[in-house]
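For this view, one protein chain was removed and the others were kept in their places.
Chain nomenclature is as follows: A, B and C, assigned in order of appearance, with residue numbering initiated at 1 for each chain independently.
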Amino acid sequence: MIEPLIYDLSSPGRLGVSLPETDVPPHALPEGLVREDLPLPEVAELDVVRHFVRLSQLNHAIDTGFYPLGSCTMKYNPKVNEDAARLTGFAFTHPLQEGSTVQGNLALMYSLQEWLKEIAGFAAVSLQPAAGAHGEVTGILIIRAYHRHRGDAKRTKILIPDSAHGTNPASTSMAGLQVVELPSDARGNIDLEALRRACDDTVAALMLTNPNTLGLFEEHVREVVDQIHACGGLVYGDGANMNALLGVVRPGDLGFDVLHFNLHKTFSTPHGGGGPGSGPVGVAAPLADFLPGPVVEAVEENGSEEAPLYRLVMPAQSIGRVKAFLGHFGMHVRAYTYMRMQGKSGLRAISDHAVLNANYLRARLRDTYHVPFDRICMHEFVAEGRWEQAPGVRALDVAKRLMDFGFHPPTNYFPLIVHEALMIEPTETESKETLDAFVQAMKTIAQEARDDPEILHNAPHTTPFGRLDEVRAAKELVLCCRPVEMEKAG
Amino acid sequence: MIEPLIYDLSSPGRLGVSLPETDVPPHALPEGLVREDLPLPEVAELDVVRHFVRLSQLNHAIDTGFYPLGSCTMKYNPKVNEDAARLTGFAFTHPLQEGSTVQGNLALMYSLQEWLKEIAGFAAVSLQPAAGAHGEVTGILIIRAYHRHRGDAKRTKILIPDSAHGTNPASTSMAGLQVVELPSDARGNIDLEALRRACDDTVAALMLTNPNTLGLFEEHVREVVDQIHACGGLVYGDGANMNALLGVVRPGDLGFDVLHFNLHKTFSTPHGGGGPGSGPVGVAAPLADFLPGPVVEAVEENGSEEAPLYRLVMPAQSIGRVKAFLGHFGMHVRAYTYMRMQGKSGLRAISDHAVLNANYLRARLRDTYHVPFDRICMHEFVAEGRWEQAPGVRALDVAKRLMDFGFHPPTNYFPLIVHEALMIEPTETESKETLDAFVQAMKTIAQEARDDPEILHNAPHTTPFGRLDEVRAAKELVLCCRPVEMEKAG
Amino acid sequence: MAYIPHTERDRQAMLAAVGVGSLDELYQAVPRDVRFPDLDLPEPLSEMEVMAEVQALAEANVDTRHYACFLGAGAYNHFIPSVVDHILRRNEFYTAYTPYQPEVSQGTLQSIFEYQSLICNLTGMDVSNASHYDGATALAEAVTLALAHHRGKRSTLLLSPAIHPHYRQVVRTYMQGMQVKIHGDESCCTGPDDLIRRLDDQTAMVAVQYPDFFGHVADFRALAAAVHAAGALLCVVVNPLALGLLKPPSAFDADVVVGEGQPLGIPLSFGGPYLGLFTTKNEYVRKMAGRLVGQTVDSRGQRGFVLTLTPREQHIRREKATSNICTNQGLMALASAVYLSVMGKQGLRKVAELCYHKAHYAAEAIRRVPGYGVWNEGEFFHEFVAKCPKPVAEINEILLEHEIIGGYDVGTDYPELKDHMLLAFTEMNSKEEIDDLVSALEEASHD
Partner (left out) sequence: MAYIPHTERDRQAMLAAVGVGSLDELYQAVPRDVRFPDLDLPEPLSEMEVMAEVQALAEANVDTRHYACFLGAGAYNHFIPSVVDHILRRNEFYTAYTPYQPEVSQGTLQSIFEYQSLICNLTGMDVSNASHYDGATALAEAVTLALAHHRGKRSTLLLSPAIHPHYRQVVRTYMQGMQVKIHGDESCCTGPDDLIRRLDDQTAMVAVQYPDFFGHVADFRALAAAVHAAGALLCVVVNPLALGLLKPPSAFDADVVVGEGQPLGIPLSFGGPYLGLFTTKNEYVRKMAGRLVGQTVDSRGQRGFVLTLTPREQHIRREKATSNICTNQGLMALASAVYLSVMGKQGLRKVAELCYHKAHYAAEAIRRVPGYGVWNEGEFFHEFVAKCPKPVAEINEILLEHEIIGGYDVGTDYPELKDHMLLAFTEMNSKEEIDDLVSALEEASHD
């Protein structure tokens, strides 16, 4: 049964919520500015609950099954984090309250800044960016501001490997800089020769994802960083893949100058069906003054017992605000709670088991699926969803068929440098039993691809919906529905 | 896919929760008393979450669809009630705390007692009973104690109409009294002649459900009550059907002496897949001293500003405790919240619309389904799931087939005095649209019963499970599973 | 009208379909003189107003999230993993009814089956019902089971005085209409030997508590042998959390094991809803109260679950049913199933040990405070009775000033034990809290 749209459930005069009457004398409404109609649905609370509960059941989610979506770090989201973020003292504080009234919030943000600094080896962190891509544009703007502050305005290029996530070039453009693409070599590393050629005094920075989107640790990371630094550029780290590096290596120690974190990946804040995330940016000391703000600082003792211990400040050369208020505090609470439970030993264990799980899947699947860059990987790896013996079958077919086994498909068609890519990231929270069941399904599908490709082409079979017609969606472009009255009127 | 049992997910050494180490010196464990094995599962938090989330999706529930289960008052459970019950100050108070430290709780319970008294027309209420049946045995014990207190020990019979819920006779037996069954007349009322014959000085009470389980208001309620009172008996009201009477009539005004409420029906505390409920008992003045306790009383002003305003007391002639502590306080909070939002006008509207909905369904279905006692009903009515033209079809088949349309079936085979009973209680929270869709489904099924009875016999078709083999369950009696190790050992 | 979806148009159309002109006309059968009473109730509040009101009520209490709590006596302040409530909040669980229609209730049914299994494995018993109201009513119904087992031929019940006083009161409430003689608990401090002495051919059941009300734990093997030799049944009231550490009552050959499941992931909630555990041996299953879920298969050959042995129950057997119970504690049973699953073998053991160690640390410390003493002799689990230098109520008042919820006044129920306080310790009590308690007790003795 198809779930109707919320507007289809509407009936004129139906109420969804009880509200108080005004307890003050009403004031005349502003003339000429009052709207005549308000085309919202009219439904009862029960309608709303049933509607969204039923809709929810149509989703695959971490809490219903394995979700090995490469580059997305779909790890389990501990329930205690949700409770923490909903505590009254957190959820009902206003971002513009006086510092003295929000010391708990500021203390939490301060600790989170400190921990992120320590984990990644940086001198300063701003929690303001809203997501990974937001962290990227922030980071690029910091790099730009830094060079200009040095009086060096000619650095307008950002070098980006061809395996990079689409946000890297897009963020670069948004910051007003130019993208220069770098090829990868046969082992999945940056092509050092090409890098050398690209390095000159117009290079503002290299954007490096390490481990890269193939799940591989850059084998020449030291040479790469040195090369960039030698030509006066900086190294930006896309921290989306930090789940492989906790307690393993600090990007700052490798010479990275800027890095964004994805709290919604590495630090397990839930993805929410697309967001919200949180993309703090960490920087080396020379860049600290350029961070967006406000950031939290600990107040020096000033003798007074009553003084607030933490306060918000704007870094001296700040690129400015990148968001109206203080960042996604609700996500900060979740990440704080998570990190506090892990501690030092727990963080290292996260990466160890994320990397172990990915390598285990790689080892068990490499005979069935071609793994183009087949070496010890980090937290994920990329296989190909194609076989010579099954000419009509594509990665998409494998993906859709996996749904019939109760699994969410891996990321498809990314990174772009692998044909028919299936990018598999199991995360550390999945058990060997789950991975074994996934391997079993993948092997069955590989066999079906040869024996009975139609079963793949027509997949999924057991999900509530079959394949959706994306071409039609783009052609007809129905992006919004209007209430029945309006449709009649209009 | 069948969801495995939690024990099937177990793996030796796996942990589900992090716990602190002891911060005090450990003490030697008690010799000879420490168990050797603890056969519990070993699973991760993620396993637990996935397991129970998946299981939950196999349920029909109010929040997924219409649930017209007669006698159960499956109305919508407002979400705000859930929030209220989880407030820290409620959820984390101990039942044996000093009265001065739980004045909020006591105030809430006191108001709830007062409101229940007012709604049903009684002199006193105890909130202690855990559910309807628990209220029943409590009420019968009160009646027994009352008679004995008067020195009248020969009253050992309880008259119970044949339409009564099974808990009525069962509660009577548990209280050590004898059940005398009364027949119903052709209009669904108590057979007055039979009543008259049964009334003598051995009658402790009549248990009356009004409206009765046919959904009909007892047309001779005054005569019935007078008759019982005339012979020295009391009238016990089964308040399971109070949803029809809010602001309509107070059982106390009709002469009822005792009544239990089902907060989990009338006052919308959720059913929880079987419980918990809450079954407060209200009584007329002469019985007030016999209530189980403690109950909450308001303390007379004693001049001190600091004095607690409410306290717990044991009624003077109390039958004793019926539960270890104070009743289902969590349910009291929900019912309080619900009633506070309704107020006087809201309560009346509940009954009005519950009765309207039932009569609407009755009016729309009476041509298709035989309604044996076809007159204006209260909050529910009973139809028959059988037709001469469809000899093999039973109420059970109709019930199972309804699932294919996304509806929970009505109550089957109760009350016992109707053949192939389908007991339908829509509640006030369902919209006309939902009722119309239900009517449509019921009519389709009635047609199928004649045209294609197999489709009914084999129903349900679209649910995750087909009909379950109840005979096999009772024969093989697998009531528990053991962990794999134990199975091997034993 | 909150939660009522009817528009005026709906109402009119529906009244017309029914054939009446107004809502009032639906109530012709109701005696006119008492129809539509004018109820004296407060005006309705909107959702935001009611939330403000209940928040104010809740905050008028002292709670265990803000005060250190050493009060136990049958209800305990344990850690509840977050995941428990997250599962209870699943709409499909908490807004479902009793699983009468198994095809659309497998979520509830399988959960209960798992609950039954977990409780059986924890207690060592053969069969668990799907829950009872609470520990006290479960004990009362265990008595009913014993009486039924003896078919009216035995009617004496021996209760240990160390069973929770409320539980013994509830048993007496339940039994007041029966011809049952209840004794054994006249004095606070008699032990199993006294119960053994009282056994005779009228004894239907002997009931003891483990750990007992005072916290003691003892081996009941000798008692069980004597009870069985006398042809009676042995019922053990347990704290299931203690079974994370202690031998299960099956080791004593208990016939019925009941108890309060609240420690297994259920909030204190001022006394309820809690969870009555009710387990027994296979041979008594047909005498058992309450629902049972059994495994079977569906028409498609899938393993599934149904309510079974329903002929014991009130809706089939009416006055001959084993019990009147209908609505039980379903969601609380689910809570404990989730709790036991997530704690698991190692977690439950660890929690039980933490409780044990903290209580013993506290006992050592309190023993050393002048004026106080530890009344208990022999082994105890996580509760013990402290002898106090003055009335418990006075001490507790001083503890409250230190943001401490003190122990239970044992003198309330056992006059012999005036000025004795029952103190409970759980994993929630840090060493610091215990040290604070000890110094506050010391202070209280001076005042």
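To be clear about the criterion, a contact is a pair of C-beta atoms (placed from the backbone, for glycine too) under 8 Å apart; a residue touches a chain by one contact, two chains touch by 3 or more.
Since we're looking at a predicted model, the values are computed, not measured.
Trainee: Need the list of shown chains touched by the one chain that isn't shown.
Mentor: A, B, C
Trainee: Among B:82, B:219 or B:380, which one touches the chain that has been omitted from the display?
Mentor: Among B:82, B:219 or B:380, only B:82 touches the chain that is not shown.
Trainee: Using the document's definition of touch, tell me which of A:72, A:182, A:203 or A:456 contacts the absent chain.
Mentor: A:72
Trainee: On chain C, where is the contact patch with the chain that was removed from view?
Mentor: On the chain C side, contact with the omitted chain comes from 47-48, 51, 55, 65, 79, 81-82, 86, 89-91, 427-428.
Trainee: Contact with the hidden chain only, please: which chain B residues?
Mentor: Residue positions of chain B that touch the missing chain: 11-15, 17-20, 43-47, 49, 53, 78-80, 82-83.
Just so it is clear, only the chains that are shown with their structure count from here on.
Trainee: Compared with chain C, which chain's mean CA position is the farthest off?
Mentor: A
Trainee: What is the distance, in whole Å, between the centres of chain A and chain C, each centre taken as the mean of its C-alpha atoms?
Mentor: From the centre of chain A to the centre of chain C is 45 Å.
Trainee: Quick one: chain B and chain C, Cα centre-to-centre, how many Å?
Mentor: Centre separation, chain B to chain C: 19 Å.
Trainee: With chain centres defined as C-alpha means, what is the inter-centre distance between chain A and chain B in Å?
Mentor: The mean C-alpha positions of chain A and chain B differ by 47 Å.
Trainee: List, in ascending order, every residue of chain A touching at least 2 other chains.
Mentor: 11, 14, 18, 44-47, 49, 53, 78-79
Trainee: Return the residues of chain C touching two or more other chains; collapse runs of consecutive numbers into ranges.
Mentor: In chain C, 1-5, 10, 44-47, 81, 83, 85-86, 91-92 touch at least two other chains.
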